[in-house]
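Certain chains of the assembly are absent from this excerpt, and the rest are unmoved.
For clarity, chains are labelled A and B in written order, and residue numbers in each chain start from 1.
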Amino acid sequence: MFVYEKKLLYPVKVSSCNPKLAKYLIEQYGGADGELAAALRYMNQRYSIPDKVTGLLTDVAMEEFSHLEMIAAMVFKLTKDATPDQIREAGLEPHYVNHGSALYYENAGGIPFNASYIAGKGDPIADLYEDIAAEEKARATYQYIIDLSDDPDLNDGLKFLREREIVHGQRFREAVEMLKENRDARKVF
Amino acid sequence: MFVYEKKLLYPVKVSSCNPKLAKYLIEQYGGADGELAAALRYMNQRYSIPDKVTGLLTDVAMEEFSHLEMIAAMVFKLTKDATPDQIREAGLEPHYVNHGSALYYENAGGIPFNASYIAGKGDPIADLYEDIAAEEKARATYQYIIDLSDDPDLNDGLKFLREREIVHGQRFREAVEMLKENRDARKVF
């Protein structure tokens, strides 16, 4: 069962209104290596992964959903005072004509999220390496956004998110070593 | 912030191993009108919907995630003792060669989930009618699965899920009436 607590996992602050930055951040809302992809990947794998790893996947999935919420809060703060001219200057009109001021599960280029970004192989080793790779790709994406950003308050939050991806990757590495003998794989054929 | 509690929202029981039924049920795991689509739709809209409706969308989103977990439990129970012949007879080999015994965000025809199933318009009236329609479509889908199913234990759970969709639809209808004057829309231009 899933429960919502009305607080952010980590504080979110931005220095100023900056819709252009919000456009880049959306990559981690609905993009291939973003928080939604991560949360859904781990939440799905937890049903087939061996028992000793189920708790890890559940915990990380819940954290990724909380990260997703932080991204949404960042986007809100970066856009809530945006003037029409700022929206135009940020090139956000294609988003606006479709979604107005709402968020949407898309990447920075406007491509809607799709599950082809995610694998669930049922093979625990393959699944965990998928997860390790996912965390590396998320780390890299956060680094690109930090590189493009000149907002020190925002970057504090982004660096937290990037560091958490690195920690997740460490946990997944430990888990895959634990499962290398693959004794718990549920075999059908 | 999102928290997991280790219990199902409603009990899940099945009468017998039946992979074919699991194949139909997957429609509500990763299909257009399924629990994932619903949860993500409401979770996304909550960031732009007027304050008086935010709590409703949050609560319903959390419930849909809990429904998603129930579907996963149903699929697990229907397939965990499946013999290779039962897998073949259910026509599940295309799923098996890609995912093994794992679940996946796909519909009954194997199409991966994609966010084009979901709208977030930023216009509260449009968003709430999208939600009313979504609940009707989910109700209809559960009815089709109940029609195809001969498992009374499973159908008890499916009827609970169908009834909850109907209740959600009632809440959304009340909400849209509340917002009909659209005073709270965040206008940019």
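Please note the rule applied: a contact is a pair of C-beta atoms (placed from the backbone, for glycine too) under 8 Å apart; a residue touches a chain by one contact, two chains touch by 3 or more.
Bear in mind the structure is a predicted one, so any value in this text is a computation, not a measurement.
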Item checked: Copy count for the complete homomeric assembly [2 present here] -> 6
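Just so we're on the same page, only the chains that are shown with their structure count from here on.
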Check: Turning chain A onto chain B with a C-alpha fit: angle in degrees, nearest 5?
Finding: 180
Check: In their shared complex, at which residues does chain A touch chain B?
Finding: 1-9, 30, 36, 40, 44-45, 47-48, 58-59, 61-62, 65-66, 69, 72, 76, 80, 82, 84, 87, 96, 98-106, 112-116, 118, 120-123, 127, 186, 188-189
